[in-house]
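Data block below; observations after.
Note that one protein chain of the assembly has been removed; the remaining protein chains are unaltered in position.
We just call them A and B in the order they show up, numbering each chain from 1.
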Amino acid sequence: MMKRASCALVMLAALPLSSLAQDTRLDSRLDTATRAMVARTLDTARARGLPVEPLVDKALEGVTKRAAASRIAAAVSALLRRLETSREALAPDPAPRDIVAGADALAYGATRQALVTMRTIRPNGSLAIPLAVLTQLVASGVSVNRATRVVADLLKRGARDEQLIALQDDVRSYVAAGASPEAALDVRTRGLNAVLPPGGAASGVGDLSSPTALSGGTKKP
Amino acid sequence: MANQRFGRGMNPVERALASLRELPDVDREAVARVVVAAARVRAQDAEPNEDDLLPAAIEPARSGRVVAVAAAAVILLVIGGGAVVWRASRPYPAASLPSPVATNSPSIPAISAASRPDATESMTIPTQFVYDGRARRVALVGDFNGWDEEATLLVREPGSSLWSVTVPLQRGRHVYAFIVDSTWTTDRRAPTSRDPDFGVEGSVVIVGRP
Partner (left out) sequence: MRPPRSALALSAPEPARPSVDSTLISRAKLGDIQAFETIVAQYYARCLRFAHGMLRDSADADDVVQETFVRLYRALPRYEDRQRFDSWLFRILGNCCRTANALHKRREAQDVDDDRVLYNVAAPDRPDSAFDAEWGEEVRRALAGVPEYNREIFLLHYVEGFSYEEIERITGVRQSALKMRVKRASDHLRARLAGVYRG
C-alpha cells in the first residue's frame, strides 16, 4: 500500500502545480467561480516567480471581511500588479517580505519611484521596515509626498529600523492626542534628526511623488 | 437484521458504537493528495496556526525542548544545504522566554531572542496581542494567519478581562483585528488603517528587530 501511495505521490508531484488542487484554505472559503478567477491569478504569480501566499491571504481577507466575490477577485489581481511593480522597483532580487512591503506601500499611494529611491539609498538589507513605516504614516493621514521625503531623508542619514518604528509610534500618539499628522511628523522628525549624523538633503532624492509609474492602488485623499 | 448482527441483549447505544467503530476504507489517492498538499504548503513558508500548537508550548525548558532545539539546528543546517525549507519560528530557549509586555504599543517586539544579524531577515518575532473586555470568545485574524477566525484564539487571564495570545510574525507591517463574539473589533491600543481593497478598518502592528 505504501508503494502504491508513493507512486501516486510521484505522479501527482509530476503534474504542474496549477493542475493540482488549489490551496485547501481557498477551497472551503470561496465559491467555485471566484476560486477559478483567483486560481488563475495564483498561476500567473507562480509563473512569474512572485510570492503566492500574499495573494492567497488577500483572497482570505476578502472572505473574512465579507466582500463580494468580484471585489475579492479584483483585489487579488490588483495585488498581483503591485507585487510585480514592487519587485521591479526594488530590484535586484528583493526578498519576498520586501516585495510585499513595497506592494503595501503602493496600495496606499506610494509611487514606484519612491521604492526605487529607497532601494538606492539602502542597496543592501531589508526595506520592509522603512516601507512599513512609510505606509503607516500615509495611512495615518500624512501626505504621500511628505511621508516619502521624510522616510527617505531619515534613511539617508542612517536611521535604524527601530528609530523609524519609534517615530511612527510617536506620530500616532500625537495624532491620537489631537495633533495634525503633518505637524506630529515634523516635530518627531526634528527630534530624530537631532540624534542622527548629518547627511544628504532631500534634493538628492528626486521627485518621489510623481506618479511616473503605476502605483497600483488608490491614493489617500 | 440488526438483531442478528448485534445479538440480543445489546442496548441500542452499544449497537450504534459497534457500527461507529468500524473503520472506513482508505483511498490511497487521498493519502497521496494530503502529502502533496502538505509539502506544497511547507515550501511556501506557511506559518503554523497558533491554535494547532500545544497550549503550553511556551514553557520553561524540559527535556523534550532539547530535542526541539536540536531539531531546529538541523533545520537551519538543511537550509544551508538548499533543501526544502520551512521558515520556522525558533523554539524558545528557556532563558529568553517572553514576559507579558505592556500592550500600549503592540509593535514593540515581545522577545529578544538571540539572533545573528544575518539571520534576522528570515526569522519571526513572537508578538503578543492583548484584548481587554468581556467576551465569550476572542479570536485574532490578520495577514499572518489567513484571516482565519478559527486559527488563533486568545486565552483569557483567569480572574480578569484580559485576553492574550503570542504569535510569531515576520518583520514588517501587519494588519489584524479581533473577532469578539463574532464581531469585528479593532485594537484600541494600536494604530488603525482602512484597507484600500475592501475599505474595512483594521489595526496595524509594525514588527521590528528583536
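The criterion applied here is as follows: contacts are C-beta pairs under 8 Å (C-beta built on N, C-alpha and C of every residue); 3 or more make two chains touch, one makes a residue touch a chain.
As the structure is a prediction and not an experimental result, all values here were calculated from the model.
Listed by residue number, the positions of subunit B touching the unshown chain are 1-3, 5, 8-17, 19-27, 30-35, 37-39, 41-42, 46-49, 51-55, 57, 62, 64-65, 67-68, 71-72, 74-75, 78, 83-84, 86, 88-89, 91, 150.
Although one chain is not shown, part of subunit A still touches it, namely residues 1-2, 5-6, 9, 24-25, 27-29.
In the analysis below, only the chains that are shown with their structure count from here on.
With each centre defined as the average position of its C-alpha atoms, the distance from subunit A to subunit B rounds to 23 Å. Contacts from subunit B toward subunit A in the complex involve residues 28-29, 31-33, 35-37, 39-41, 44-46, 105, 107, 121, 141, 143, 146-149, 170-173, 184, 191-198, 200, 204, 206, 208-209. Residues of subunit A touching subunit B in their complex: 1, 4-5, 8-9, 12-13, 17, 20-21, 23-25, 52-54, 56-58, 60-65, 67, 71, 75, 78-79, 95-97, 100-101, 104, 107-108, 125-126, 128-129, 131-133, 135-136, 139-140, 161-162, 165, 168-169, 172, 217-218.
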